[in-house]
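Note that one protein chain of the assembly has been removed; the remaining protein chains are unaltered in position.
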Amino acid sequence: MGTRLGELVQRFGGQLEGDPDIEVTAIAALDHAGANEISFLSNSKLRVLAAQSRAAALILSPLDDPAVAATYEGARIISDNPYAYFARAAQHLVSQAQAEPAPGIHPTAAVHETAQVHPTAHIGAHVTVEAGAVIKARAVIDGGCYIGPEAVVGEATHFFANVTFHARCIIGERGIIHSGAVIGGDGFGFAEDDGTYVKIPQIGRVVMGNDVDIGSNTTVDRGALDDTVIEDGVKLDNQIQIGHNCHIGAHTAMAGCVGVAGSCKIGKHCTFGGASMINGHIEIVDNVHITAGTLVPNSVTEPGRYTGFFPVTTNAEWERIAALVRNLSSMREKIRALERTVKTLKEEK
Amino acid sequence: MGTRLGELVQRFGGQLEGDPDIEVTAIAALDHAGANEISFLSNSKLRVLAAQSRAAALILSPLDDPAVAATYEGARIISDNPYAYFARAAQHLVSQAQAEPAPGIHPTAAVHETAQVHPTAHIGAHVTVEAGAVIKARAVIDGGCYIGPEAVVGEATHFFANVTFHARCIIGERGIIHSGAVIGGDGFGFAEDDGTYVKIPQIGRVVMGNDVDIGSNTTVDRGALDDTVIEDGVKLDNQIQIGHNCHIGAHTAMAGCVGVAGSCKIGKHCTFGGASMINGHIEIVDNVHITAGTLVPNSVTEPGRYTGFFPVTTNAEWERIAALVRNLSSMREKIRALERTVKTLKEEK
Partner (left out) sequence: MGTRLGELVQRFGGQLEGDPDIEVTAIAALDHAGANEISFLSNSKLRVLAAQSRAAALILSPLDDPAVAATYEGARIISDNPYAYFARAAQHLVSQAQAEPAPGIHPTAAVHETAQVHPTAHIGAHVTVEAGAVIKARAVIDGGCYIGPEAVVGEATHFFANVTFHARCIIGERGIIHSGAVIGGDGFGFAEDDGTYVKIPQIGRVVMGNDVDIGSNTTVDRGALDDTVIEDGVKLDNQIQIGHNCHIGAHTAMAGCVGVAGSCKIGKHCTFGGASMINGHIEIVDNVHITAGTLVPNSVTEPGRYTGFFPVTTNAEWERIAALVRNLSSMREKIRALERTVKTLKEEK
């Protein structure tokens, strides 16, 4: 049932110090890991914990290895990026321990006769697959999901329970969509007419690349006329809202509760802290990092980290500060008056 | 399959310049539109694009028409509000191109024997309709929706997949509720008792008027004792939270991620930018516009635009500014000290 350390090194590289025939069956935290488990050290501050670990094996960096090796008696896998190594090893061990969902369609699922479901795909209970939808090889669609007409789910992509994936939307390979996410709902498009709103049909799609991860209850709206595009490797956490016609560049990551209004063009390798909010119709270049709680009203044309939130303090102190902020104009006036008076005093000397 | 321009003008008004027998089958953006498509110009900055468009027909304003007509060779529909005209024309063309969902109840749906489903309504796969619920003519309930006991869905209202619509709630005609929305969940009402919370039953309803649009994963709580009310024409984007006993006036629109705490009374024709947050138990009059990212702690008694968010800047500069904000009291003290000293200096002259 376990995996030999020799096999891990063969799969994922790294330098093994110890017996390649040692088997590990699971991953665990440094302080909890036991005799059949593998753990990792990615933060040098935890060297003491690592040195005392009872894990069968540790993944660690060349920098941390000498200090840990002095007292730790288990096997060591030395890697330049122990955290990424751990992630891959963990994926492998978890996939060994869990049975793959059985291929086939649950008897309660409602699959339209014109939908194409690959024989290796898994369709759970109470799933709806509408006309013309395509579910590719080894895709897993858990219970209660809704797949709209002509939607396409790529190979080895996994929808957790109760995902809604609307008509004509596309996701590539090895994607994950978590429960409650809604992909391809109508964008918020209305024309104002004499104080009321006329709905603009939203006929674009959502098109997602490979290795995209969408969090629980996140929403990505379909485009109005053109498509909303999520490029390869984008990772969206929970409760995120992506407006219609956004284009999110490859390997950009957003933490929970972020909102991106419509028609934004966001670069590659950006990160967005929790609850940051991006106005519509702006452009953010590659390698921009937005701090949590920051509202971005205009385009960001230079890479870097950007921040804007009111500092927290005790409520009483905030009351004082907020009053001063409201009165900054009067403070500036007082400074100007002082400057005038002082200038006169100097001149009169 | 197409629609004659003559028919569009007959339905929606406007002045046609061109052959009324030209047929269009779809809508498209100015730069993508082809020989069977209609597009629109609502922003005079795009006149050049319009003049070069290959669309079969363009909708545009009397102001933009002369400049475009000089070179554009297709037909023109001249309207005072080309964007609203486009929205209506697009709705018509899309409805022509798409088959209406077939009336009837999917065999997997669970409809209680005491529920009333109109024969022209569509009930999708895995839908639950509880006892005493009423689904009126031409309503469309897509796969996986849950309609609670005695709930009422008005004529021609459309629930996308996986909507939850709780007991005794009501929505009027021509409404749209997008996937994952939850209407009529319990309000957040607890009585504190010695450090713990006692739940207060939430026995009010959510009552929505006609032409209401609710976004994906938006939540509207039922009232505690009285009802939560959403008036005609209200448009709510995705991921919005409306607390119990709120009353939202007609034709008010809210962008994504807005939060409205309980017992707010919000006027008509208001707009709320994304992620704006409204404290509970306050009143906002008609024609108030709240900028994105703004927290509104108190009632707003005058129409107008209101704003309050910390300006974004580079992280390094924000660190400096935030420190100064925290120290505004000391800055005020320094100004006061200067004022006193300067006053003395003047008097001593």
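All chains are identified by letter, namely A and B, in their written order; residue positions are counted from 1 within each chain.
The rule we apply is simple: contacts are C-beta pairs under 8 Å (C-beta built on N, C-alpha and C of every residue); 3 or more make two chains touch, one makes a residue touch a chain.
All values reported here derive from a predicted model rather than from experimental measurement.
Only one residue in the set A:H126, A:R205 or A:H289 touches the chain that does not appear here, and it is A:H126.
In the complete complex, the hidden chain is touched by one of A:L5, A:A28 or A:A191, namely A:A28. The chain not displayed touches chain B at residues 108, 110, 126, 128, 130, 144, 146, 148, 162, 164, 166, 180, 182, 185-186, 188, 190-193, 195-201, 203, 217, 219, 221, 225-226, 239, 241, 243, 257, 259, 261, 275, 277, 279, 290-291, 294-297, 304-311, 313, 320-321, 324-325, 331, 334-335, 338, 341-342, 345, 348. Residues of chain A that touch the chain left out of the display are 27-29, 32, 81, 83-84, 86-88, 90-91, 94, 106, 108, 124-126, 142-144, 160-162, 176, 178-180, 211, 213, 215-217, 233, 235, 237-239, 251, 253, 255-257, 269, 274-275, 292-293, 309-315, 318-319, 322, 325-326, 328-329, 331-332, 335, 338-339, 342, 345-346, 349.
The rule is short, and it goes like this: only the chains that are shown with their structure count from here on.
The centroid of the Cα atoms in chain A and the matching centroid in chain B are 26 Å apart.
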